[in-house]
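Shown here is a partial selection of chains from the complex, left in place.
Naming follows writing order (A and B), and every chain is counted from residue 1.
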Amino acid sequence: MSADSQRACRINIEDFEGPLDLLLFLIRRDELDVTTIYVAEVADQYLEYIREAEELNLDIAGEYLVMAATLTRMKSRMLLPVERALMEETEDPMETLMRHLVLYKAFKEVASDLRENESIWRDVFTPPGERERYKEDIIETDPGQASLLDLLLALENMTEKNVPPPRHRVRKPLLSLTDCVNVLDKLLPANVSRDFADALGKNARQAVVVSFFVAVLELVKRGWLTAEQRYPFADITIKRKEERWEVNA
Amino acid sequence: MLDQLARQIEALLVATDSPVTLNRICELTGCGTESAEQAVLRIEAELSSGGHAMVVARLAGGYRIVTDPDLGFVVGQLFEGKRHSKLTRASLETLAVIAYRQPATRAQVEAVRGVNSDSAMRTLLERDLIKIAGRQESPGRPLLYGTTARFLEYFGLDNLEHLPRMDEMENLLKLSADDIERMASELSGEESDQIL
């Protein structure tokens, strides 16, 4: 397909439900069969599309980029004879991807069947039922009258309702784990102990304290930090264990 | 055999949840008052000649199709001894707090809800959704409440561990960071009350 005709049928990335949807579109556009596609060909098409979208400064979800990386890796492996020999013993990632595409395509078809059902049954109306005509004052409860979601929404509702009267305080959101780890990374040289409260400073906002506390718990779980508390309510001492933290590992 | 106008009107009168006035019928089907009245008569005649279980009821200035009162003895059974009222918001909130904090005292529930929860707790006890689960070893030794087997049945849970955890719940309900902070501060506020 020439570059011109490719432009001509440029489509918006927002029309797709994810990388698999886009891949299926590209395969169908070129009238290929899902089971006989060549990785190099598909990879090129996909990468070109993503590049185009990037040029247009479109917001591309992370999943699309992950797929781009996967396809690139697959393609380069195909080109390396040694790797290829090794790969024959294990499963061909292209096979896996094709199976995945076949599966996803099937679900897409089911979804469109459901869409048809929906459009018919949206036009079907049920009589309202005559429970109220026959029963007015029954106070019994059977399973299924309230769902778990109702229970959860009740909890959510309480957190909304219990907003204390306005005070001179601006609520700030919690910090992300990554943010906290990055700060702790700078704050804590290796093998030096520090007081948790000191590290954050006396006037740290509650949100900050909560955020860092959660981060510390997580780092202790990963074995990157140790935390000690001599007795209940005593100060917590934290100490760095690992030299380097791979935050996004 | 009903004509198209009568069919349209019949559909309206069957599906509606409150009586439909003649004006509204005309508005929705685009016919005149007289045609609508005539059509209603044809519906009545057709229902009756087919021996159907439905009649057109003229109620509160409007029409609707309901089951023939002489079949009340069968229809009534459909709703006998069965669920009717849902749990109220107050009961659900109280139940939610107890489910997640159990065993919990009434004071704890009220601290979270910010309102008196006496009658909600009584309802839940009556419905066997919560039970007394001991006493707290603190001044006044208040009663502790927990959920029952019926609670699990009611929400279709195998056991208490199947309750969504708080983190999963946040995911489900997409609580904002603000909400989480608020919850955290409420919980810590509440706990400090207990220590005092």
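A few comments on the model shown:
We adopt the following convention: a residue touches a chain if its C-beta (ideal position, glycine included) is under 8 Å from a C-beta of that chain, and two chains touch if they have at least 3 such contacts.
Bear in mind that the values here come from a model prediction, so they are computed numbers and not experimental data.
Whole-complex stoichiometry, in terms of the displayed chain labels, is A x1, B x2.
In the analysis below, only the chains that are shown with their structure count from here on.
Between the Cα centres of subunit A and subunit B there is a gap of 33 Å.
Subunit A contributes residues 125-128, 130-131, 133-135, 138-163, 171-174, 206-207, 210 to its touches with subunit B in the complex. Listed in rising order, the residues of subunit B touching subunit A in the complex are 11, 14-17, 65-67, 72, 75-76, 78-87, 89, 92-93, 95-97, 99-100, 112-114, 127, 129, 153-157, 163-164, 169, 172-173, 175-186.
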